[in-house]
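Only one structure is covered here, and it is reproduced in the block below.
All protein chains of the complex are present and in place, except for one that has been dropped.
Presenting chain A:
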Amino acid sequence: MKSLQKIDIVARDLSDEVQKSTYLSSKAKTEKRMAILQKDFPEANRLREIAGEIKQHTLEHLDQYLAQAEASLKANGAHVHFANDAESANATILKIMQENGAKRMVKSKSMVTEEIHLLPYLEKHGMEVVETDLGEFIIQIDDDHPSHIVTPIIHKNRKDIAKSFEREGLGDYNDDPETITRRARAFLRQKYLDADVGLTGGNFVSAESGRVSLVTNEGNARFSVAANRIHIAVVGIEKIIPKDRDFSLFLNLIARSATGQQLTVYNQFINGPRSPGQPHGPEQMHVVFLDNRRTEVLASECREILRCIRCGACLNVCPIFRQAGGHAYRSVYPGPVGAVLSPLLAGNRFPELADLPKASSLCGACNEVCPVNIPIPDLLLRLRDKAKREKATDAMKGTPSLGLWATLCSQPAMWKTALSMGHTMNYIPTELIPHPSARAWQHNRKLPKFQGGEFRKWFRNRPPSSK
């Protein structure tokens, strides 16, 4: 079908198995989130409004807070780096490794390193990098891409994983999830101990103390840091929050929104190398603050998207994500948040992803579940407008031209006449209308029976109000 958009094609061709596992897992997460928020907080909605205001406040004072975070980290003996783009961030990390004679890195899960393609870059420069999050480890051995921000292998089932483990020499075929987990544990143990560098992302950074918070469940981020002499954290500049006190709000919200937990199993707060007398852990801590077009987004009319704390709740609730899966978004960030963020982060490649904001029915569920209250449907509309203004042709696929309709709607006299003739529509076989836009609509839709045209008459003749 010529009129289908890329995301429709992926959704159509998705295997039943992948579609089913994406759908079931997303649905379960959405329900768990709802249940725990309602149970735990009488004012759950107010909490996410406050969280949204704190993030918006921070973004609108980012120059102050970023400088404060930098100063706090330096005061605690951490090294702070800034990177304009992926190239610069990757080069900075490589340089830290080279200057310290480091060859091996263990990596904990981080979307931002997916964004800058750190892993292939370091491998190209002769470094050994191992993903240690179970899901990301499986992505790495399969040479695949994550399809969800929180649950990267939502598109795989245990049989796929068992086959991959067998192929990689991690034991005979066994698709018991517990066995799979134990085998990964045993294999990755040695990797942590052999590595020189532990790399993490950062969920929040407190400007007040410089503390980088890591929100995890498996313990791999702890191990990556504890067993190594160098810790590098790569963090987007939008991750700052003003004070340590704010952690209590955000940690409560991110755990419930992402996985339906009260708190994730591990929350780390790091702002420097290991303490005196501690035998394990890094002698150096490096924080790399990444821009990579975030300042462009900050200058745009979609800056609210920078509030995002990557919980994945909007993915889980989105009817499009549930049907199409994460890979359909052709970018690092899938789902509603990705439909906004990915085209913006693409810079002058915007037209290539300008169709993503169309992949929404604007039902508003993403906004309702968002723990930082991002008005995602509004942002999608702003981006649709941008696509139109920039004549991004891919984004227009499947959309009939509405010029005639617009003229009709803007001329009251014509509109009235058209309405009075509305009933004739019931007798015209619309699939025969030779207009291409009418045909495009008709392909997937049925025009309901016309029942209107009576409002004006009713309004004129209505009984007088009782007042």
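Heads up, the rule we're going with is that a residue touches a chain if its C-beta (ideal position, glycine included) is under 8 Å from a C-beta of that chain, and two chains touch if they have at least 3 such contacts; residues count from 1.
Assume contacts and distances are computed from a predicted model.
**Q** For the complex's missing chain, which UniProt name, "Probable glycine dehydrogenase (decarboxylating) subunit 2", "Multiple sugar transport system permease protein", "LUD domain-containing protein" or "YeeE/YedE thiosulfate transporter family protein"?
**A** In UniProt, the chain excluded from the picture bears the name "LUD domain-containing protein".
**Q** Which listed residue (A:Ile180, A:Val332 or A:Met396) would be found touching the missing chain in the intact complex?
**A** Per the contact definition at the top, the residue touching the missing chain is A:Ile180.
**Q** Among A:Asp8, A:Glu115 or A:Glu218, single out the residue that touches the unshown chain.
**A** A:Glu218
**Q** Check each of A:Phe204, A:Phe247 or A:Phe350 against the chain that is not shown and name the one that touches it.
**A** Among A:Phe204, A:Phe247 or A:Phe350, only A:Phe247 touches the chain that is not shown.
**Q** Looking at the whole complex, which of A:Gln19, A:Asn100, A:Asn267 or A:Gln442 touches the chain that is not displayed?
**A** A:Asn267
**Q** Footprint of the hidden chain on chain A, which residues?
**A** 21, 24-25, 28, 39-41, 43, 46-47, 50, 53-54, 56-57, 60-63, 66-67, 76-77, 81-84, 88, 92, 132-135, 138, 151-153, 157-158, 161, 177-178, 180-182, 184-185, 188-189, 192-193, 209, 211, 217-220, 222-223, 225-227, 237, 242, 244-245, 247-249, 251-252, 259, 261-281, 285, 289, 291, 295-296, 298-299, 303
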